[in-house]
Each structure stands twice: as C-alpha cells, then as structure tokens.
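Heads up, one of the protein chains got dropped from this complex, but the rest are sitting where they should.
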C-alpha cells in the first residue's frame, strides 16, 4: 500500500523524528511511504493533499499539522475513501485517528516543573511560537499555570524565529542577560531548541548564574545537556516512538477495515531530569 | 503654423547658468533662435552645448538666467512641459528603450493612437513608417533598439522627434554616426522643417555641415556665448577661432592631407601584418582583408553595412568562421589575447561598450591593461600613483576637459567620453589598431589630436583599421578604403581611385569603382 | 532551432508535462488532474502577476508575502467584528493597495532601493499582522459565502482557476495593450529615457507597486477562503516562488523581459513539477533535487538553440 506522509514542518526536529520512526514502522508493515514537506506553507500542503488523492494513495498521514487548517482537502480525501490519520495533530471531521501528546498537558507539566523548582516565586523568560498550533497550546497552558502562581512573573518573552531557533535563542538570551541578567530565575522554552540556545548563551556569558531552563520534546541534544549538568534541568519528553507506533498500529487496523476504538490516542509524556537520568549535579 | 508675435524672437535664452559642483557648465549663455530658421550651436567638447539643451528640455533647472518664448518669460519645469510647448529633442546620448522597436520608441510619452482603451498598433506603425520613409528608408522598424546599430538608433531617435508637429526641434549631434548620404537626407528634412516654420537648433562638430545647412550660429566657450550671427558672416576658420578662443595653434582647420606623398611610416616590406579570411555578413560571403604595416585602412558604408560587426570579429569579441592572423600567426583567443599580442580596439558606442559608469575616469582608462600599473610586477595590486600619472598624461595629450579624473565618466561631456575610450590605448606599443568611429562627437581640435595619434601609431609600423561615417576623416587618414554593403565588400579604393565621389557612389551601390567589386571567389572552406 | 531559442522554456513546460503524463498516465495525465493544477497554481500566479508589474519596472517588491499574510489575518479579524462580506473584502483590498502605494512612494520618491524598502516595509506589515492575530492561526467566524470564493467549481472549472483567468487577462491587457503598460516597460527599460520624454515616472511606479500589493491582498483573501483559516505567516511561501515564476517567465518569451504570459508559464512549471513529483511519489529530498534540476534544465534548454555564442 502507498502511504502519503504530509507535513509542513519537516525541518522541525521532532516532526522529523516522528516521520522517521513512522517510516521505519511502515517498512516493517510492508507499506510504501512517501514524505512530502511544504516548509510551513499551508496552501501548498492543501495542494499536495489534492495530488495524493489524485494519485489514489492508500492512506494519508498528516504530521504536526492541524487538519482543521486544510479541512476541505481532508474532506475530499475522506470522500474519495482514503483514510486520513494525524500524528501530533488534532481531531477533525474526516480524520479517523489522531495520535498525539496532549500539548496542553505538556505545557502544564513544563510550567509546573519549573514553578516547583522556583518555589512558586520568581521571574521567568518565555520563549514561544504561537504559529504552531500544538506549541500554541503549551503557551495557553502556561497562562493557566501563571494564574495559579501569582508570584511568578514573566519579565520578558520572545517569539522565536523559525528556522534557526537555536541561534535566535542564543542571541536573545545574550541580550537579556545583559539587561536583566540578575533578575532572571528561569527560562520557559516552548520546545527544546530555544532551551538549547539559551543554555549556550548562559554557558558563555554567565556560567555561574543560577538560572534554570526547561523545555519540551526530549530532544537528544537537550538530554545530553541535562546529563552534563548544564542549566537545562528538565525536558518534558514526548514519546515519539510510541506515537509513531500507535499510529502505525492504528493505520494497520484501519486499512484492514476496522475503526479505531477512540478517535484520539495520547502517547504518554514523561519528565526527564538529571535525577531521572541518574546523574547528580553539584 | 508658428505665429511670430511682434514682441521679439521666437526663442531667446539669456544669461543661463548651470553649475555642477565646481564645473561651470553654463556660465551666462545666450541664444536667440528665429522661427523657421536652422540655428547652429557649436563649441568645443565640454563647452556646455548639451547642458544648454538639457536645460531647455526641462531636465535641468537653470541656476540663473531667463528663457523667453514669443517674447514672454517662461519656466520649463520638466520634460513634459517642454514637450507641451512643442519642443522636440534628440539628445546626444541616445535614449531609447532597449526592448522597444522604433515604433514603440517613437510613441513613448506621446498620446498613442487607440482603439477604445487599447493601443492601435497598426496606426502607430503607419505613422512611424511615413516619417521613416523620408529620412531613414532602411531603418528596420520591428527590431528592438538593443539590436540596432548606433546609426540606426540615431535614426530611430530622429523619427521619434518628428512624428508630431513641433515648433522647435533640437538635434544634439544627430549626424555624428551617419554616413554621407544619410546625413544628406537628414539635411533635406531639416530644411523642409524650417520651410514649414519650425525652428531647428542643430549641434554638430562637422563644421562644413554647419556652414552648409545652418542660417545662423551661436558659439559657446566655457559655458558662455562668445559669438553669434548669420552664417553668411563667418567661415570655418572664424568658427574655429571663436570656439578655441583664438588660441588655435593646431592644424585643425583643414585636416585634409596631401595624398600625393606616401604616408610617413609606410614600410616597404611587402608582407601583411594582419590578415583575415572570413565568412561574413548575412550571405556568409567570403571576406578577405590584408593590412600592411604602416597602413591605415578605412572601412566605409551606410548605417548597418557591417563595419562594426567586422571590427568586432577582428577583435575576437564575436565569433565567425575563418582565420585571422597577425604576423602570420593565427589568432585564437578573445580580446585579452589580442591585447597581449599588441592589438587595440576602440568601440563605436562609448556608453554601451566603452566604459563602466561606476568606475572613475582614471580607472576606466587603466582597465584594458591593468597589469601595467602594478607597484610590484608580480602582485596584482595597482599603484594609484601610476594610474593617476597615466590618466593625467592621456588627459593632457587629448585635452580632456574633466573637473576631476577620479569622478565617473558620466560627468564628462560626450566628446570627452570619446577621448577617454580612445585614450586608454595611448602610450602602448600597438601593432594593430582597430577603431570604430574614433572621433564621434569630438571637436575639431581634439579630432586633429586623435588623427595625429593614429598617424603616429601607423608610422611606427602598425596597421590601423578604421571604420568611420565621417567622410572627411576617411579621406584624410586612409591609405586604402574598403566599402561595405550589407556585409559584402563592394569596392576597394586606393591611390588615385580614392576620391570622395567614388566612395559615396560605392556605398550607395551604383557605379562600381575602377578596381571592380573586390568580392573574391568563394573557396571550398566556405561552401558547407 | 530558432523555436528552441525563442520558446525554449515553453517547450520545456510541454516536455515536463509529457514526461510526467507518460510516467503516470492514470493519475497525472488525467484531465481532472491537469485542471486541478490550474487551481493549485492560481494563487501563486496571482501574486506572481503582481510581482511581474514591479519587475517590469526593474524593481523588486519583497513585501508580497507579508501582504498575503496580512490580507488573510485582516479578513478573519474583520469578520470577527461583524462586518459583512463586501465591506471586509473592500477594506482588505484597499489596505493592501495602500501598503503597496507606500512602498512605491518610498522607492519612487526617495529612490530607496526597492529591495531594502520593501523588505523593511514588509517587516513592518508583518509586525502589524502579528499584532492583530496575536501570532496565532485564526479560523473562527469565516462566513461560508466567503469560503466559496476560493473553492468549488463553476461549469466544471475550479473557482481559483477562474480568478486567475480573470486576473491574467486583465493584467495582460493592461501591460501589453495600454499606454500605462507601455510606460511601465519604458520606465523599466530605460528610466533615464522615460524621464527625458516626460513620463510620469513616479506616479506610474506608485501605481505599479499598489497593484502588486492589491493582487497579493487578493491572493491572501483567496488563500484564506480556500483554507478556511489564516495564519500570520501564511504567505511566507509565496515570495521566492513568485519571483521564480517571473524569472522563469522572463526566459520564456521576448528577450529577457517580464511578461504576463511568461509568468504564467513560470508558475505552471513550478506547479506542474510539485504536482507531478508528489503524484509519482518521489521522496522528499529527491523532490528538492529534482525540482531544482528541472528548473535549471528548463532555463538552459533555450541555450541549445543558440548558435555559436
């Protein structure tokens, strides 16, 4: 069976990881996958869905895309009898299954972890990216958490530049260290790449500071930095293997003609810290 | 169609001032033109003629002085205003839109013939063809300007200026790239315009033409009017004296050479220094040329006859089948290789082919042989001092009028730009000199200098091959003249057969010259 | 040979279509798919037609993608205030035209290089869009009538295709058949000459930039209608692609001049390549390699109709 894997964010570390794991599972299942990336362009993505529908693909897998943003094309696929599933997406009419981490929950976990570390009091910097619907959810979760923690203050925020979030975070952090270096207690990164950039800046400019950083994803580079006792003290890891695996299993069933029992499956998210990695930092 | 109001001349400019930094391009210039007259504006290169024209066209605002039209003071605040007054301009540097053909170019800025909201292409073409038939019957109307020769572009500009009725037509050196017969045709049109009541302001460095065509004159020197009056009251020498301020020490007044004596440097060695055997022209006919050391060969023909194309091939800048040799050795590379072998080339279109406006005058002069200006021979870094020295030398020899040599060539007058393009080869050992319209737009004095340089180069046993539309220049310099017609060698004239009438007759295609059409038999090489 | 030189890029388009059709007769080579390609290229082509106007002047407008995004966000935001369809469309288009006029004015009046002027002004527009949308995707409150402007079929022809056809005809007539069009070419061909003959250079430039932005605004509206959502950087993909279409088109007809038919050929080449490669199931990275290679081949083909040099 031909499976079309479509995304607009293949250059995102995690999206790419999900695609790679899914492709591996697909190979085991004997499917023939093609990956299409439209570099953030939703209009293009709509066109590419039309194309694979025209090519009568066996199934469509949308990765890191909210199907509601291309609803017409999803409907057209469904109407053509092509099953559509999403990974790291959302439920929507015409989408048989969405396998995801609950992004709101990821955001909550991250916020709670950081606030806990700060003793529910202190100043944080927020690195966010509302353009990505999933990442946007995390921001909303932070807002929620902030309401419950009146003593935590966001003293600076920055909308990340994509592509190039690591470099952008590094520069921004360098600048913030100059202006607010003594006030910052923690950095809340909506995903790990900004966290890595922030770490690079602190390591270079203020290695002795007590600032802690945390992000989301379980990005391998971030995990390595946690292991090395850097300022990154945690990442809420998404279990991409599990997600891709659940998606592949689900799709197998769908192709065999059975509907999945639930339209949405969550892969568990777990917090990774120095402790969970078995290292003790000074 | 012009009513001369009783209050004064048709157009009177007085005390016009226009400065560019320290350069006083116009410094109190006066000019009076009567309706229905052909008025000459003459002056040395850099005297301010083009600046005066540009002021009249609304392109420059004068820094002082007044313009009176029909006795009333006016201000011309832009080209649109000048156009509305019925003034038409043919500027010295041609200004066509490269991708438009002659028809398209003729109508820009004019009210196009229309059908409803859309252009009426037929009517546009019809009108242009009418005018072109009178002055430039051979002008290809459907070819983009970028692929026209300078002569053809000049004609397209003239056509453009004439498609609508005018009160004043200003022509800034319109004949500088036209050959004899073509200039003649233009003269006829100018006379007819004048008869119809249109005033014509005519700028030219061809003084014989001025004396023959114009009824009155104004002479500019250093931005000031130094003389004016009816042509009947002055002669060539008088004009030259006014232009140069009387200090005319060069033998410019009559550049014709005594043809009875052999040219000074003509070597008696029989062999050819430079030769070409090519398939050339639209017919791919065989074309052979042999230039002996010390010889100046003139190439003549009508606009579009192929002179420039031929020189470009000889220079290695465009390709053709056949062989070109210097001293018996075949030339293979492009211009760089030619330069190394002692060949030099002066292109015909200075603006498009001669210099880069973004480099300074001195850098442009140095460009063709940068390696000569190194401080240390092995290091490709130029010595500013050496370049300056070279530029200053060229400037002095050709009397280049430039405020500063480290400025863009765009600050030079047209004739001085031409000197730059020629001047870059001075002071080098040259074995073959290829020149295309070497003195286009150059004033009589500087023309004499350039001619002297060319003779000197020939005298040092070089071969000079010169394309020119200026028949005086052709006759003054050439030992032999090759006349071309649409890429074919139609006549070879030399010695006693080299006369003005024989050249003109050959160019226009009648009366084969005594030596017969020198189109050689085709060889196998070119059949295929 | 002459044909190859003259119409090389057009031939290349034909060749690409034929090759894809042979490789995939039942998916690519169907009428339905070819019709679908016209719809997929429609928005890009509309933006590219706008860019063509500015390129005819020899200038760049790098704010096209910002205006596309702006139009999308502005429309959804305005629907949110309860305004009706005609009012929203009018406001969005007028605001786009205005933005273009400002760019045009900066370029024409102060001779700021258009590259930097429109890049900077595009950044301003982007910030503004960001502010209106708060950085998030907007999709609630879009009336169905609006969505119908960007989807569905009329007489078997997709609606975006009809929009493109209309825009292309109007702007082709404008550029090729009116004095305004001739003036734009004249200004682009030789600004000095245009000034010398008294053309209203500044005014025409402002109008051209305004029309360019107006078309980007239209594309932004249609994109939002097609997707049913608007994203603050939703137009980002159009910038390079639109200019790629124009430049490809410049190699298609009349020596190196931008033209509407050329731009359509350029946009079609881009659309056909993505459609064809996706349908053939070419892997992602190879798609990039092949897209680049095919475009290079398309512009090189005409060279082999050249004699000598």
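As written, the chains take the letters A, B and C, and residue 1 is the first residue of each chain.
Here is the rule we use: a contact is a pair of C-beta atoms (placed from the backbone, for glycine too) under 8 Å apart; a residue touches a chain by one contact, two chains touch by 3 or more.
Since the model is a prediction, treat every value here as computed from it, not as a measurement.
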item: Omitted chain's touching partners, listed by label; value: A, B, C
item: Residue among A:221, A:252 or A:273 touching the omitted chain; value: A:221
item: Contact partner of the left-out chain, one of C:85, C:98, C:116 or C:170; value: C:116
item: Candidate in contact with the missing chain, chosen from C:90, C:124, C:145 or C:169; value: C:124
item: Missing-chain contacts mapped onto subunit B; value: 61, 315, 317, 334-339, 345, 347, 352-359, 363-364, 367-368, 370-371, 374, 380-382, 424
item: Contact set of subunit A toward the excluded chain (per top definition); value: 10-11, 13, 16-17, 19-20, 155-159, 161, 163-164, 166-168, 170-172, 174-176, 178-180, 196-197, 200, 204-205, 219-221, 224
item: Hidden partner chain, residues of subunit C it touches; value: 62, 106, 110-113, 115-117, 119-128, 130-131, 135, 240, 243-244, 247-248, 250-251, 256, 284-293, 295-296, 299-300, 303
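In this section, only the chains that are shown with their structure count from here on.
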item: Most central chain, judged by mean C-alpha position against the global CA mean; value: C
item: Averaged-CA centre spacing for the pair subunit C and subunit A, given as whole angstrom; value: 33
item: Gap in Å, rounded to a whole number, between the CA centres of subunit C and subunit B; value: 44
item: Subunit A residues counted as touching two or more neighbouring chains; value: none
item: In subunit B, residues with contacts to at least two other chains; value: none
